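A single protein chain has been omitted from the complex, and every remaining protein chain is retained in its original position.
And then chain A:
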Amino acid sequence: MRRRLTASLALPVAAALLLSGCSNSNSSSGGGGNAAPSVADGSVSIFGSQPENGLVPANTNEQGGAKIIDNIFTGLVTLNSDTSESEMANAESITTTDAQNYDIKLKPGWKFTDGTAITAKSYVDAWNWGAYAPNGALNGPFFAEVEGYSDLNPPAATKGGTPPTPTVKEMSGVKVVSDTEFTVKLTQPYSPWMQKLAYHVFDPMPASFYADPKAFGRNPVGDGPFKFVSWQDNASIVLTRNDDYSGAAKPTIKDVTVKLYQNSDAAYADLQTGNLDFMDTLPTSALAGDKYKADLSGRDLSKPAPIVDTITVPLYDPAYQSADLRHAISMAVDRDSITKVIFSGARAPSTAYSSPVVAGYKAGTCGEFCTYDPAKAKALFDKAGGFKGTLTLSYNADGDHKAWTEAACNNISQALGVPCTATPVPTFADFRKGINQKAETGMFRSGWAYDFPNLENGLSPLYSTGASSNDSGYSNPAFDKALLDAAAKTDPAAANAGFVDAEKLLVQDMPAIPLWSRTLISGYSEKVGNAKVTAQGELDLLQVTTSS
C-alpha cells in the first residue's frame, strides 16, 4: 500500500513538471520573430545591448544606453554625420567672445514628449543635478569646466575616504536669463566646449525627472526624434517616431526595435537571416577573411570611427624612462602588416596621436617614430642602453586582443633583440584596476573612444598632468600649457593648429605608442535603404528608409 502511495505521488509531480513546461511553450508559440515589425509600417530592428543603468543621460557612459539616449534626446547642438562639426539643434545661437563666457539662446516652442516646454531651466537644472556629487552621476566630471563645479564636488579629506556633503547645490557659472536664454561661465577659456555640448550629458531634462530619477530611467521622457515606448530587459527596447519633434530633420520610418544581444555572433546570424536589420559593428568572426562580403552580398558599410588604439608605457616605472627606448619600441611595430593580416582592414595604421575623423586632424605628426624601421629601432634601442629583462605587453583576455599583442611583441623582440611577452589579464575590470592603481609593471594596451570629435578630447584627458585617464603618469608643463593656449583661441582653426602643436610635443616624449585607429564595419538587411552611420557610429535613424 505504501509503495503505491509513492507511485501516485511521485509520478504525477514529475508528469506535471514536464507538461507545464511543454504547455507553456505551446501557448507562447506562433509568430516566431521577436515581435518582428512588419515591413509595411516602416520599421527597423537594430543591434543593441542591455543598458547598464537607467536611461538617464547623466548616468549613461556605455554604448548600449547611449544608442537609445542619442535617439530620444536632442540637446543644444548635434554633430554632422559627415564632417563631425557641431550644428545648432535646440540652440538658436551659442555665442562667445573669449571662449570662457557663453551666451546660449534656445529655439522657442520645443517640447518634451510629455508636453512640457523646454526652457533654459530644463538645461540648468539638468546640469546642476548631474554635477552635484551626492547624486553620484557617472558623467558628473563632464561639467568640470563650468565655474562652481568644484563647490559641488568637494574632495575627500583622505584618499578613498567619503567626500563631505557640498554646501551648495547649484554651479555658480550657470545662470538663467530668461525662458529661452542662459549663460555659462567656465573656469578658464575652453573653445572645444561648443563640440562637447553635443554629448548627451548636456541634454535637457523634464521636471518629472527629479521626482524619481530611478523610475525615470526605466521610462524616460525626452525631446528627440524618437519616443521611448518600452524596455524588456535583455530582450528589446522599442522606440517610435515622435510626431511632435521640433527638430529640422524628421525620420521617415516609424518604429525602431533595438534588439538586445549579449553575443554579437548571434546577432550576426540574425542579420544574415533577416531577423535583424542593422548591426553597427560586425563580429571578428565575420571580418576574418572578408567573410562578411560574401555573407551580406554588398550590404555593408565602412566608416572610420573616432577610436584609437595605443600601447601605454608606465612612465612611473624607472625602466621606461628613456624616450629613445619608447621611440625604439614604436618603430619596431609593423603596423601595416598587423592591420592587414589580423584586423582584415578594420583598423588603419596611425600616423598621429589623434583620430583621422576629428576636425583639424593633421596626418603624419608622429613622423618616422610611427614608421616601421627595425634597423633604426635597434640603433635607438642601443643608444638608450637597452632594456634589462623581459618587455611585457598586457591586455585584457575578455577582449579581442590576444592576436595583435602577440604579433606586436614578436615584432619588438625580433627588431630589438629583447624578449617580449604578451601577458593576459582575465577581465577588463581587473585590467583597469591594475592600471588605475598604477600597479601595472609593464606596457599595456589602451584605447580611447572620443567623447566628442575634437582634437582636445584625444589629448588632455589622456596626457595632461594629473588628468582622469592619464594612465602612463605623463607630465610635461610645456604640453599642458600648449593645450591651455590652444583652448583659449575662439577661432576653431587657430585652436586646432594649437592642439596639433601640443601633439608634436607629445611625439617627442611618447608616453604612449600610437598604433591604429578603428574603422567600423557595419551591415544591414535587404529591407534597409539609405543606410548611413552617424558621428557616434550608429545607424542614422533620421535618414534610413525601408523598402516595402
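Note that in this section a contact is a pair of C-beta atoms (placed from the backbone, for glycine too) under 8 Å apart; a residue touches a chain by one contact, two chains touch by 3 or more; residues count from 1.
We adopt the following convention: contacts and distances are computed from a predicted model.
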Given the options "ATP synthase subunit I", "Chemotaxis protein CheA", "ABC transporter permease" or "Cation:proton antiporter", say which is the protein name UniProt records for the missing chain. "ABC transporter permease"
Touch criterion as defined above, residue of A:Asp125, A:Asp255, A:Asp270 or A:Glu503 at the omitted chain: A:Asp270
Per the definition of touch given earlier, which of A:Val77, A:Ala91, A:Ala137 or A:Leu393 contacts the omitted chain? A:Ala137
Among A:Asp243, A:Asp400, A:Asp430 or A:Glu526, exactly one should touch the missing chain; which is it? A:Asp430
In the whole complex, not just what's shown, which of A:Thr187, A:Ser344 or A:Ser469 touches the removed chain? A:Ser469
Looking beyond the chains shown, say which of A:Gly289, A:Gly447 or A:Gly529 touches the absent one. A:Gly447
Check each of A:Gly247, A:Pro356, A:Pro461 or A:Pro492 against the chain that is not shown and name the one that touches it. A:Pro461
Please identify, in ascending order, the residues of chain A that touch the omitted chain? 2-3, 5-7, 9-11, 13-14, 17-18, 21-22, 24-26, 28-36, 51-54, 61-62, 133-138, 140-141, 153, 155-156, 162-163, 214, 217, 232-236, 261-263, 265-267, 269-270, 272-273, 275, 398, 427-433, 436, 446-449, 461, 468-469
